[in-house]
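Some notes on the structure that comes next.
Just one protein chain is left out here, and the rest sit where they should.
Labels run A and B following the written order; every chain starts at residue 1.
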Amino acid sequence: MRGRIALGLTVLVLALLPLVPIGIPVVFTGDFTTPGTLQVLASALVLAAVAMSYDVVFGYTGLLSFGHALPFALGAYGTNLLMIHVGLDYPIAIGVMLLGHGVLAVLVGSLALRTAGVAFAMVTLAFAEAFALLVLSDPLRILGGEEGLPIASERVPDLFRGVVNTQNIYWLALALAVFTFLVAHRVVSSRAGRVFEAIRENEKRVEMMGLRPFPFKLAAFTISSTLAALAGSVYLLVVRGANAGITTPDFTLAILVMVVLGGAGKLWGAAIGGFVYGILTLRLSAVATSDAIDALPGWLSGPLSEPLFVLGVLFILLVLFAPGGLSSLRLRLRGA
Amino acid sequence: MSSFVLYTVTGLGLAGLYFLLASGLSLIFGLMSVLNLAHGAFFAAGGYAAWWVMDSFDTVPAEPRFLLAVVAAGAVGAVAGALVERGLIRRLYGSHVRQILLTIGLGMAAVALMGGWFTYNPRLMDQPAWFGATTQLVGANIPNSRLLILAVAIVMLVALMAFLRGTRHGLIIRAGVENPSMARALGVDVARSFTIVFALGGLLAGIGGALGAVYFNGISPSLGTTQLIFAFIVVVIGGLGSVPGTAVAAVLVALTQIYVNNYVATGLGSIAVVVLLAVVLLVRPQGLLGKVQP
Partner (left out) sequence: MTAVEVTDLHVWRGQAHILHGVTLTVPEHGVTALLGRNGVGKTTTLLAMMGLLPGQGSIRFGDTELLGTPTHLVARQGIGYVPEDREIFSTLTVAENLRLAERPGVEHRYDLVYDLFPVLKERLRQSAGTLSGGQQQMLSLARSILNPNRLLLIDEPTKGLAPIVIEHVVEALVHATSDTTVLLVEQNLWVASQLAKHAVVLDHGTVTYAGEMRTLADDPALAGRHLGVEVR
């Protein structure tokens, strides 16, 4: 019950944020009503959603997939391509994309899950890498290559068009995060979810209980992918395009970092990890050009203005001293 | 015909780079079950060390300077590897997942560190003049740099095999890759070999980085990371923990990449490699020469 109240309050606060003319200086350029700040927050919310989706397959089921960028990128690129070349409107494009992606996820999953452990990580990485290379080399000249693929704005509902409607996009991102949480939560608390966790702990024992792990692993994989693809389609709207950066292995590892950062195996932990990661990567360079960091000697200020350096070090410290992620730190504080 | 020779030698040169990067990875995973995702950072660090030597000692003639650069690259890699193992990895003994996660964070931070220090623009490295010249081989004009890389890789392969086959440390590593518990039951302190293997991996990757700066005409912080994907594919195809397997797989992967890029279509080479990986995994998951995973 406490959890539900906390969730409700958090969502309420986040929902009301765009109406609050307060800001956080240095971290954000404007207060919470400004489009710039809202866009950053919206991105962070989308990342929270994708982190939660990854938590289902990694945190709960224990499948170390190095290819989670793939469904996310497919969601963004797929939806955009359907809008551009098939002329579908945004909501319909999402629906069609999800259908197509679902089939693909089952196929890829069935193939990849024939391996386990490191080999599984490698296969998923390979698939993601293949797509990244496909986007970069862009043989059919429809994917935009390195420059990315701007969104087909004419297919976007008026509600979300234009800088003036950034608020609505923010709320869409929030709705996505909440939706993802609810779906993921439903899944992991179900009987199937218990099996996911059992598979993570000891797959042999699951077999001895008379269950076949494969269908469950495939289900976790597919659900996880689908939620990521959905997040990708919203991300498309938030950043107004699909870019090659979200196809890279770096990004797929970043998703892993997000989840572990926040706390694997706890949905709200993953959400926090994704959100913090988003804010950090988008805003750290701004903080870094602030006077405080500028005053430091070059060899220090250089790396400190690199978000990935700060994140990397933070991540290392967490893995060494607080493997439960940021969320475990909070629990500790609360208990102390 | 001459282009075939050119592609083949270029491919073998690339294979040399892959081997240098992949062999360390393979040993580290084979012995310690650690997927070292920071390995690309060792590569880049070696590349920058080499670049720095070439840049700073410009009064020294190019050839001995380059030799010094390669040695420096190897040394930097080895030290980095040893420090990472002793200082970080060792603290997470027993949890492979956390060790992998640590290397992910480390790789991220190390690349960003180099980016902060050197910027992300590729730095061109001074090279001996004859690297850029070509040699006539079977009717084709082969860039000397490719031949050099191949030569260095072969030397390192031979040296590595000699170490593994001819020294007690090498014996311990080979046994530990197959069955670390039994090695311990014989009184062998396998953990001490972990540092050696990490240092060895760093050494090889560092040298790879110095040569990579030659092959790719410049060093950038993320160079190691982009090549790391291929290195991992080589490791998996060759068989985790098998140095001969890594050598064979490196040749297979590099030649596939170069041939497809040049005879089919540019850009498809990497995809062909990925397909190759998928095929190997489905048909023979333990790789060409690897042991069956427990």
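Throughout what follows, a residue touches a chain if its C-beta (ideal position, glycine included) is under 8 Å from a C-beta of that chain, and two chains touch if they have at least 3 such contacts.
Given the structure is predicted, the values throughout are model-derived calculations rather than measurements.
Of the candidate positions B:125, B:142 or B:172, contact with the unshown chain belongs to B:172. For the chain missing from the display, the contacting residue among B:25, B:125, B:160 or B:183 is B:183, taking the whole complex into account. Across the interface with the omitted chain, chain B contributes residues 168, 171-172, 174-175, 177-179, 181-190, 291.
We take it that only the chains that are shown with their structure count from here on.
Averaged C-alpha coordinates give centres for chain A and chain B that are 31 Å from one another. Chain A meets chain B in the complex at residues 64, 111, 114-115, 117-119, 121-123, 125-127, 129-130, 133-134, 136-137, 139, 249-250, 253, 256-257, 260, 299, 302-309, 311-316, 318-320, 323.
By the touch criterion stated above, chain B contacts chain A in their complex at residues 29, 35, 37, 88, 91-92, 95, 97-98, 100-102, 104-113, 115-117, 225, 229, 232-233, 236, 240, 265-268, 270-271, 274-275, 277-278, 281-282, 285, 293.
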